Every structure is written in C-alpha cells, then in structure tokens.
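One structure, pasted below without further comment.
Coming up: chain A.
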Amino acid sequence: MNWQEHLPALILAIPLLGAFATPLFSLGGKTLRNVWMVSISFLTLVLAFFIWKYVGANGVMVYVMGAEKATLALPSGMTYPVRIILEIDGMSAFMALAGSIVSFAGAVYSVQFMDRFTGMNRFTSLYFLLTAGMLGLMITGDLFNFFVFLEIASVASFGLIAFWRDKPEAIEASFKYMLISQLSAMMVLIAIGTLYGRYNVLNMAGVASMLHLGFAEKFVLAFLVVALATKCGTFPMHMWMPDAYAEAPAGVTCLLVAVSQASLYGLMRVCFSLYGATIGSTFIPWVIVIFGTASMFFGVSMAVVQHEVKRLMGYHSISQVGYMLLGLGVGLLALGNPQAMADYGFTAIKGGVYHIFNYTMYKALLFLTAGALYYATGTRDLDKLGGLARKMPYTTFMFAIAAAAISGLPPFNGFVSKLLIYESVFAVHPFFTVAALVTSILTLASFVKVFQTAFLGPEKACFATVKEVPTSMIMGMAILTLAIVLLTLFPTWVLSNLVEPAAKALVDQGGYIGAIMGGGL
Partner candidate 1 sequence: MRLEKYLEILPKSLWVMTCNSGSCNGCDIEIVATISPRYDIERFGMKLVGTPRHADVLVVTGPVTKYMKDRLLRIYHQIPDPKVVVVVGNCGASGDVFYKSYNLEGPVDNIIPVDVYVHGCPPRPEAIIEGVAKAVLKLEAKREELLKAGVEK
Partner candidate 2 sequence: MWNKVFTGFGYWDVISWLIFFFIASFFALWLRSIGRRDYKEGTEQDEIYWSGNPVPEDGAEISVPASSSYWGFRKALEPYYKVLVAMHSGHIRDYVGYYVVTAALIAALILVV
C-alpha cells in the first residue's frame, strides 16, 4: 500500500491528535508539552510539504473518507459521490503549505511568548484545533465538510482571541467576531443546503459538474461570496478584523492570518471551481474587483491614522486582502475569454496567488514582531514606544525586512506579486492600478511611521531595562524571515514551481471535476 495516498487524512488527523492529546502531554510538565506542540506542528509542515510534492508530481489527489479504497471516488454503479471526499489540487496544496509554515512559526514563537501565562494546555489544544480547521478548509472537497471546518476554525479562533480573558477588549473583539462569523456561517450553510436541494450532492466537483446558473444558484453565489468575503475581511464587512487581530496573542494572530487566507481560498474555490466560466454572466467578478479596490484603499487609509501597532497591522491585512481580491477578480473577469485570459487574466491570477503566499509570510512575521514589542515593553501604543532598535536588534532587522516586503519595496517579494497585479490589472482599467499604487505608497508611509516611532529615535527612560526577546520567539520570526528572503531571491523558481501550478489548478475547472467524476464533464 502506498502510504502517500493517505496523506490528506494524515494532515487533518495529526493536528487533531495534537489538539486532543495535549492535556495528556501537559501532565508531563511544561517541557514535554512544548516539545509536543513544536513537533506536531513541524510534522504538519512536513506532511504539507509531502502533499505539495505529491500533487506537483501526480496531479489532483483524492481521498475518500471511510471507503475501502481511498482513491476511488466513484465505486462502480454510483453516478455521483456520496462520501466525504478530500480533494487536493495544486491550489489546495499551495495554501496548505503556506498555512502550515505559518502554523509552525507561530507554535515555535508561542513557546516562550505564552510562557508568562497559565492555561497553556488549553492554548495548545485550541491552537491545533485552529490549525486543523484551517487545513481542513483548504483540502476538503465537500461542501458541508467545508462548513464544518469553517466552524471548527471559527470556534477555535473565538477561544484564542479571548484567550487573555482578563482584558475586556479581548472579550469584546471575540464577541464581535463571533456575531459576524456566526451570521456568515449560517449564510454559508443555507447556501450549501440550497445547492444540496438542487443537485442532491454535497461534493464540490459533483455540484460543479451539474451546475447551471438559475435563480437559486445566483442566490447561493451571492450568499457564499458575501459570507466568505466577510471571513477574509473585505471592506464593508471588515470591522471585526482589526479588533480581533489586535487583541489576540501574537502567535495566534499569526495563525489567524492564515485562517483568513483559508476563507479567501474558499471564496476562490467557489468562484473558480464551483461556478467556473458560468460566473461570467453574473456581475460577481466585478463585485470582487470592487470589493478588492475598496478594501485596499479604505483599509490602508484607516491604517495610516492608527497609533496602536497591532491594530494598524490589522487594517493592513484588509488592504492586502484587497490586492488578492483585485488580482483574482480580474482573473475571474477574464475567465470565459481565452484571449483575455492569455493577455492579462492568467497573470492577474498568478499575481493574486503569489500575493497570498507572500502576504501570509510577511504579515505573520509583522504580527510576530509586534508581539515581540509587546512582550518586551508591555505596551502596544506607538505613542509610548521608541528607541528600541539598539535594545532589540534581531526584532528590528526582521521587522524592517517584513515592512519592506509588505510595502512592495524592490527587491523584496511583495514587489514581485504587486508588479504582476499592477500590470495585469492595468489592462482592465488604469484606475485599479492607480488605486493599488496609492495603497502601496500609503502602506510604506504607515510602516515608516511604525519603524520610526517604535525602533528609531532616542532611547526612553521607561524602556531602559528592555532586553531582546527570548530565543524561541526569535526562532519563530527567523523561520518566516528565511521564507521571505528565499521568496525574494528566487522569484522565478517560486513562480514556476509554486505559484503557476496553483494558478493553473485554480483555473482548470475540468481537471478539478474530472478527478472525482472520472472525466464525466
């Protein structure tokens, strides 16, 4: 038996095992629990890497839960799949890789970051539950299973955002996120139910193979787009995002970034794989483009005036998600038209997909450095911070790299993906490029502000005893810094080996359906 065909189940089982076995291991003391935490997340990373290798070599990976033969989606005599099927194409593997890198960095970071607090076994459990939810969102091929993982990720993140429950703001942020999140989850469930009512199938590929755009399908599309756009934080529904990101512990915020990317992945899966070219007859591509532009611009203009470092970064998340929505929305616009697809559409999708990876890396790193500031000084208020560059040289260095990358300063990786987006979006309308450029400049401006006020400037007397953060926190940040530097130095390799398979898999609706329905499209 080929062990590699069980990888999709393993990548869900390992974090879940990590979550539920944590109380057992925390009986053995702090060290054992920390070793358990780091090793499980490292194992997840290794599995994600194997999945990515396997998908890159062998194409779409299918795993049927509970069947005799794991790769047989349609046993003889069946016309449509009934079991829960995990389906991993290039895009899923790509997202799982990005998510598990961030999860590993966050786990390494949290070992000493959360050392001051009690309740670490609950923290560890929830952390792995969140990881499992995120990976499940990325690799599932079943609509209801998607909802279940969405809820697992949501519940775990509610708990983690409110982890510092002695802080009223944390509870408030968690409650706000919970209300919005529950509403959108219920809308997702109604949409899924409607699709089931129409087609009797819950499998994404199965629904996609039969889908024709009618009244109900349009409603479903609107519901899914709005709900998932809310979960990944687009402009009019983004208000939970800065609150939640600012109040969660830093290691969790770093993972929440990846979870919001999982929701973005869900949105793209719905648009590209579920609806495919039929989406061109609705105005949803334009909705996504407009969502993207609005989130980009309004997010960053709110970020410029913030003076709390994690809240500022939370607003930047909104604007960076806008970039991806813009790139992928332009790709959706070009989806039905082979000429436009070749001209600019595929480049836009590549830019959007590449930006997902870059964003996950540098935004996670930024949140970790903000957490390091909080750990060292005990405050997040930029008005109070200052002169920390000499005290915390490693943090400063890594913050500078991440800030340059997020602002799209050449030669960092953020620039490459932004360049792809700028140039392809220009073909649709120059206005979008202008908006993206202005956003980039304002991003730079606000990070110059953070760098200048937190790290540069004269040393303050109240921070005279500040030391560099402990080793595990530096290690956690260094993992992401290394990823950023590698992405910077080898953009061609990354584009052709990492991004292009993902973008191709996203566009290739026939391949996604064919892997399950046996080419029955």
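Keep this in mind: a residue touches a chain if its C-beta (ideal position, glycine included) is under 8 Å from a C-beta of that chain, and two chains touch if they have at least 3 such contacts; residues count from 1.
On the choice of candidates, all candidates are chains of the complex that A comes from, given by their letters.
Please read these numbers as outputs of a predicted model, since none were measured by experiment.
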Candidate from this complex that touches chain A, chosen among 1 or 2: 2
Touch list for chain A against partner candidate 2, complex: 175-176, 179-180, 183-184, 187, 215, 218-219, 221-223, 225-227, 230, 236-237, 239-240, 282-284, 287, 298, 301-302, 304-305, 307, 343-344, 347, 382-383, 385-387, 410-411, 415-416, 419-420, 423-424, 426, 445, 449-450, 452-453, 457-462, 488-493, 495
